[in-house]
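The complex appears here without one of its protein chains, the remainder shown in place.
Right after this comes chain A.
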């Protein structure tokens, strides 16, 4: 059996290795470096603007209300009711969620500084992409750089083979610009490997926390556009009002004991015949039936309290 022929099949082009050395690899390195630079610059340029305290407080109240709604079954009813009364208000007292003067939807247009930040970020991104395209067009015009491993229809030729005027060339052979785009999209993973440290990774970690856990890191994302406080407050209030509380530890002794749950009426009998070791009452200093069945004097006394 013939060994598999790695290498050139009869239908592949053979290109000059100089193109590889001076075209393919430099574009890869260049795009990778630009991406890394951009990531670090955005991280540096973020600045340490401290969050606004009222905004932060309202977010955390909302987060606590959500947590109460989600986990309220783990505390007994009185605790749940007390917390709910703090949020929702009871009788005449106003709850925390009925706060007056809570701002409505923040109109992004009305916040010029924030808008500038966002637009600046987008502009940097777009500018670097344009710059890279110009770079590759200027330096690598007219070269066939790379063959894409799968077959493409001829209609892709116009897009992928800018500057190469060969009408019979396979659409898989692409120009430098399309290689640059391929690299720009695919190098994000590699870039993440290179910058796997605390700085730029923290932003990714937040995204993953949101995706994977469903609960945002740190109790809420910082200042998204259009955070509608009043609406969310009223939604949380309504949700809490409607929550039915069912104490999860209601029948926990049945669930934990399972078969060993005593069904006879005589508690002492069951207590004495249980196999699992019990806490000796003498250790706790509590009066009650001891393990050996000796009764304390106070229990044998008259109910009249003599």
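The rule is short, and it goes like this: contacts are C-beta pairs under 8 Å (C-beta built on N, C-alpha and C of every residue); 3 or more make two chains touch, one makes a residue touch a chain; residues count from 1.
We take it that contacts and distances are computed from a predicted model.
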{"item": "Choices \"Alkyl transferase\", \"ER membrane protein complex subunit 6\", \"Aldehyde dehydrogenase\" or \"Ribonuclease P 40kDa subunit-domain-containing protein\" - which one is the UniProt name of the chain not shown", "value": "\"ER membrane protein complex subunit 6\""}
{"item": "Which residue of A:146, A:164 or A:229 touches the chain not shown here", "value": "A:146"}
{"item": "Option touching the unshown chain, where A:17, A:50 or A:258 are the choices", "value": "A:17"}
{"item": "Per the touch definition above, residue among A:190, A:232 or A:272 touching the missing chain", "value": "A:190"}
{"item": "Touching residues (missing chain, whole complex) on chain A", "value": "4, 6-9, 12-17, 19-20, 24, 28, 70-71, 73-74, 145-151, 182-183, 185-190, 192-193, 196, 201, 204-206, 208-209, 211-217, 248-249, 252, 255"}
